[in-house]
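A single protein chain has been removed from this complex, and every other one stays in its place.
Read from first to last, the chains carry the letters A and B; within each, the first residue is number 1.
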Amino acid sequence: MLKLIGSRLLQMLLIMGVISFILFAIFDSDKFKKQIAVNELGGFAVSALSEQDYQAWLEKKGLNVPFYQRYLNWVAGVAQGDFGKSFEKNEPVADLLATRLVHTGLLALWVFALMIPLSLLFGVVAGMKEGSPQDRLTSFISVLTTSLPEIATAIILTVIFALGLRWLPPNAAMVNGWDWRALVLPVLTLVLYDFGYVARMTRASMAEVMNSQYIRTAILKGLPYRRVILRHALRNALIAPFTIIVLQMNWLLSGVVVVEVFFQYAGFGKLLLDAALFGDIYVIQAATLVAVFVAVASQIISDVGYTFLNPRIRFA
Amino acid sequence: MARKLPPGFEHPVVANAFDHLEAGRLSKREFIRLAALLGASAASAYALVGLPAPALAEGALPFPPDDPKAKAGGVLKVAMQVQKLEDPATFSWVQMSNQARHTLEYVAITGPDNVTRPMLAESWSASPDLKTWTFNIRKGVMWHTGEELTADDIAWNIKRWADPATASSNVGLSVVAGLLEDTGKKDDKGKPIMGLSNGAIEVVDKYTLRLHMNRPVLSAPEDLYNYPTAIVHRSFKAPLSDNMIGTGPFTLGEFRVGDKCVLKRVTKTRDGKDFNYWGGKVYLDEIAYYNFDSDNQLSAFASGDVHTLYDFTVEQLDLAKSLPGIIHAARTAQNICCRMQVDHAPFTDKRVRQAIVMSVDNEKVKNLVYGEDGDVGENHHVAPVHPDYGPLPPLKRDVEGAKKLLKDAGFEKGLEVTIDVGNTDGPWHQTACEAMRDQMKEAGINLKVNVMPAAKYWEIWDKTPFGCTAWTHRPLGTMVMSLGYRTGVPWNESHYANPAFDKALDEAEATLDVAARKVKLAVAEKILQDDAVMVMPIFRPVYTIVAKNVNGYQGHPTEYHQFNKIWLT
Partner (left out) sequence: MTTANISLDTAPVPFNVRIRQPTALIGLVLLMWVPLTLYVMFGPFLSDTLKSFVLLPAIPATVALYVIAVTSWRESPVAIIGATLVFFWLFVAVSAPYLPLIDPNKPLAPFAEMGAYKKDHWFLLGADFKGRDMLSRDLWGCQRVLVWGVSATLVAYAVGAFFGLLAGYLSGWWDQAISLVCNILLSFPVMVLFILILNYLGPSGFNIVIAVTFASAPAIMRIVRGLTLDTRSRDYIFAAQTRGEHPLRIMIFELLPNARGPIIVDACLRLGYTTVAITTLTFLGLGLQPPDPDWGLMIKESTKVAMVWKFSYMLLIPALSVSSLILGFNLLADGLREMSLRD
């Protein structure tokens, strides 16, 4: 097991190294650097930037050293927790990223706290009896909610609860300090989109278990139905959903971009998009590394957890 | 000239302007603006022409008067882009200056009525030839350090702007440019390096500063309220946000670029004594700028998060009208210039350009986009809000005439042209071009509207044969014409070159008599209009909205924030 984790971690570092190198190479081109210079110097077009100003800017920002040298410096910095300084926001990337990750983390926490029980409940109830009305209802709801893209869900929820009923604020910019109410719509949007998928997976897993030999035997033996479900079926049926839920972390990082931009929530996703649009090299680099880290780490957790939970694999 | 004017109006240019006023060649408002620029008090200028003067705070401070009902306290929340604060002399956006405006003050201040009044100066006067300007610095203005502001401080600031190492755009202002001379040295590109001429800045005594220009300058005080001319303390070192010392009532509290900028009241000087603000009462405890992209500012206002915002676009006007709040629209000379390159076929043929211009009804285009607001453009880039605007007979749309011209030019089967649009000020650029497309069709001109991202448009704005460029507000008509249409100047995007036009423009610029200048400028306007270089349908207003619990808000044409006397209920 440790060997598996070790090799996966090594693989992750390798991937991160390759990616950061590629990104560095891409954003090191004159095209991007000039774009940033124009943004920084307040000009309105690359074509209006004089070579003299550009060179002066490169020197001021320490960007006129050769590419490989800068890359090595950057890697050395990252190893010590220094991710460089944001061009747009004028502060260390590490601080910036930390604040934004906390915000997104809070969002994710609520999403998981709501989504997991909800989807497991729906999935298990539906999977207990295939073809039953509750099964059909669950399928219908989950197909419907997963078919609504986040942007549409966000719009529909905003129109109803913020613009129509005026129960909740329409954005989560939270200029007047932290406001939990503002978090409701972003969380709901993400939960609604994601819950259907996990519920369907849980349903499939539950249905498979319910059809298995040992559950049928248990029921035929006359054990109480409740007990069969709670003691025997659930334990096995929840292995597959576990891995899927962990993998949702990866998906959530994509999902938050739209939701955070729509609701103007100052989180990781909005930071990434802003940085990309501005060409804020170091922020893009750091955010991408974080994203890849979360994605790969969630994969490792899900693999390890699956091995750990599944008796057939553990004891075989 | 024979008339005896009250004290303060002795300047010959003012006296001359008064004659024009009496003869009906100059409006009352223009006279007030001019008299105030040349040292007369704005209040007496208003009185002289018989207009009600906007009330001022006690002691003729350049702020609105104190409201007896006013309550102190509260935080004014504003949605605006929160930008870096590096060096005020190189500010490239008005937003930056707004963040600093209540800390760093200016020698003069232009009010919402477009009249410039003394701020850090107490008064000023100009020599009859407009080459020597004397500024009397206000006494008792305290820096946040506890020191008193002196003429030396102002002189130090002007020298800093003039230093090529500062790279300040202020050297382009006439008040600074008039102090410079060729140093004889050249930069890498062979451009001459300009430096301060000897004795250009004279500190007469602690409170008197004299500027000796090498050419007549009319707009000196107005220039000293241009947004990068904020006065910094002599200990200034970029970035400004690290140590913001000014003379204003607020200083920087919390600050994160792209997030928020909170300004807090200054109560103590840096050495712990009581801070006395020279400008009288200030009511707000804090001014908080929250970062919102221009698109999102109005929805932030709609949700009640902020009291006011930087600006919103005309597309959002209907939304704004449906919200509880007061909309302020300020007239400006901001515009779109759909210009043709006169050295690029088919626009080399003047008849083609004329046909295009004639087939468009500028007023209809403007009304479609801006309704009742804004001013109709007359295809010569000078706006009715410019003080030197010379009126011309209104334009008439002539579809038949356009058809005939096209036929003469050999396009009887119709003409195909493409206009590049970057929507750099918002989607209304495209709306205007689409309206033009529909009108041109009737004259047999098939206009294709090629929309591209704003950033991409700025890469080609001076290269595309036919493009829709946004020009920002500039205080004088001669200024925009010199920037955009003089033969061979860098920003001449239409490649227009006409010696007759250049000559007319030179003559207008050299004329100090305001009414005569309007007449001269009208000649240049007419030449440019007849040469059909551009369709300029719209001079747009800028909009902002203010919540009803904000008292004393006055919209400013250049979107400068002046919040000293604002109070909240």
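In the analysis below, contacts are C-beta pairs under 8 Å (C-beta built on N, C-alpha and C of every residue); 3 or more make two chains touch, one makes a residue touch a chain.
Quick caveat: nothing in here was measured; it's all calculated off a predicted structure.
Student: One chain is left out of this view; which of A:6, A:105, A:149 or A:224 touches it in the full complex?
Tutor: A:149
Student: Give the residue, chosen from A:26, A:121, A:137 or A:230, that touches the chain omitted from the document.
Tutor: Considering the complete complex, A:26 is the one touching the chain left out.
Student: In the complete complex, which positions of chain B touch the hidden chain?
Tutor: Within chain B, the residues that touch the unshown chain are 295-296, 298-299, 302-303, 315-316, 318-319, 322-323, 368, 423, 427-428, 430-431, 434-435, 438, 449, 451-453.
Student: On chain A, where is the contact patch with the chain that was removed from view?
Tutor: Touch set of chain A with respect to the missing chain: 11-12, 15, 18-19, 23, 26, 143-144, 146-152, 155-156, 158-159, 163-164, 170, 250-251, 253-255, 257-258, 261-262, 269, 272-273, 276-277, 279, 284, 287-288, 291-292, 294-296, 299.
Just so we're on the same page, only the chains that are shown with their structure count from here on.
Student: Where the CA atoms of chain A average out and where those of chain B average out, how many Å apart are those spots?
Tutor: Centres of chain A and chain B (C-alpha means) sit 46 Å apart.
Student: For the complex, which residues does chain A have touching chain B?
Tutor: Against chain B, the touching part of chain A is residues 35, 41-48, 50, 52, 88-91, 162, 169-171, 173, 175-176, 264, 266, 274.
Student: Please output the residues of chain B touching chain A within their complex, sorted ascending.
Tutor: Residues 77, 79, 84, 90-93, 187-189, 239, 241, 256-260, 288, 290, 292, 296, 299-300, 302-303, 305-306, 455, 458-463 of chain B touch chain A in their complex.
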